[in-house]
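Removed from the display is one protein chain of the complex; every other protein chain stays in position.
Presenting chain A:
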Amino acid sequence: MIQNKRYLIAKRISEELEEGQIVNLGIGIPTLVTEYLGGRKIYLQSENGLLGMGPSPIEEKIDIDLISAGKEPVSILKGSSFFSSADSFGLIRGGHVDVAILGVLQVDINGEIANWAVPNQPILGVGGAMDLLIGAKKVIVAATLFNKHGESKLVKNLTYNTSGIRRVDLLVSEYAVFKFTENGVKVVEILEDITIEALSEKVGFELTYLKDKVLER
């Protein structure tokens, strides 16, 4: 069993990915998903102009021109390609990226997210977050369910600045996987040894299952 919550979330997200997909990974927990891709052919897109991103190279092989969107040195895999930022965001906005996995500060019960600005802090960075949100065919958000003050990141209404009107498909947390449907948030799967009632109490509102029966892990 994985002890670290962040890795647990990353592993669960990896199960959502399918062979052959083009996937963009945000900074933070999403980056950890690479550890769980196994032998599957998943093509990682990096918004600074790369499709076919590989793992961090060994020190001697580092080329500091060749970096991820998180500005970390990376390698390239067979079949990769380089392109400009304009082409890269054309790929993203134009709906050619299958899945974007994004870190998130808050998600509301309808799947609207806040992931770029913290209240009472200078709003000076947005990067590609808003483009990925509106452009990817499917958006999965990754987050530990509670912030350092113990407040739920799954909320009835966002109190942080919204990242856009497009609603995400899935929230994967260490406690549960949530799907956003026309009827609001639904629990797909519980990952911890906790009842849905107890989880509802922690989150602060009543949660219901997507189906009658929860999948046991």
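One rule holds for everything that comes next: contacts are C-beta pairs under 8 Å (C-beta built on N, C-alpha and C of every residue); 3 or more make two chains touch, one makes a residue touch a chain; residues count from 1.
Everything that follows uses one rule, which is that contacts and distances are computed from a predicted model.
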Choosing from "Carbamoyltransferase", "TRAP transporter small permease protein", "3-oxoacid CoA-transferase A subunit" or "cytochrome-c oxidase", the absent chain's UniProt record names it "3-oxoacid CoA-transferase A subunit"
Options A:Asn4, A:Ser85 or A:Thr159, residue touching the unrepresented chain: A:Ser85
For chain A, residues touching the missing partner are 46-50, 59, 62-67, 71, 73, 76, 82-86, 88-90, 92-93, 117, 122-131, 134-135, 161-166
